[in-house]
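Scroll down for the structure; my scribbles are underneath it.
Heads up, one of the protein chains got dropped from this complex, but the rest are sitting where they should.
Up next, chain A:
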Amino acid sequence: MRISITSVLVDDQAKALAFYTEKLGFIKKTDEPAGEARWLTVVSAANPDGVELLLEPDGHPAAGPFKSALVADGIPFTQFAVDDVYAEVERLKGLGVEFTQDATDLGPVVTAVFDDTCGNLIQLAAMK
């Protein structure tokens, strides 16, 4: 058994695709119609054969309260690895991305948290 896909619940798939590719720099891997929605995944440009991120619609009625409760307390839904959190924060801020937590040295790891504009907070992390 292995992890091939993980998902993030987004409020609008087209908006999510734009943010995750144009701002974060992921590349689109799969885009197929799936009922009312799309089977829409992106991958890291640095590892296009690696784990896919499914941009999954958040239409279930429980998703909204769940997501907003996490956001209110600043809790990220998931985490992406970068080489240099400080540099990535500067780059993303330059693209207008809003952070709820600036780059922070927590000892073994440096982290930051940003708003993905689709209803989630995402943590950036670099192990030292």
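Worth pointing out:
In this section, contacts are C-beta pairs under 8 Å (C-beta built on N, C-alpha and C of every residue); 3 or more make two chains touch, one makes a residue touch a chain; residues count from 1.
In the analysis below, contacts and distances are computed from a predicted model.
The chain that is not shown carries the UniProt protein name "DNA-binding transcriptional ArsR family regulator", picked from "DNA-binding transcriptional ArsR family regulator", "TatD family hydrolase", "Glutamyl-tRNA(Gln) amidotransferase subunit A" or "CRISPR-associated RAMP protein (TIGR02581 family)". Residue A:Leu106 is the one among A:Ile3, A:Ala62 or A:Leu106 that touches the chain missing from this view. Of the candidate positions A:Thr6, A:Thr30 or A:Ser68, contact with the hidden chain is made by A:Ser68.
In the full complex, the hidden chain is touched by chain A at residues 68, 71-76, 100-102, 104, 106-109, 111, 113, 121.
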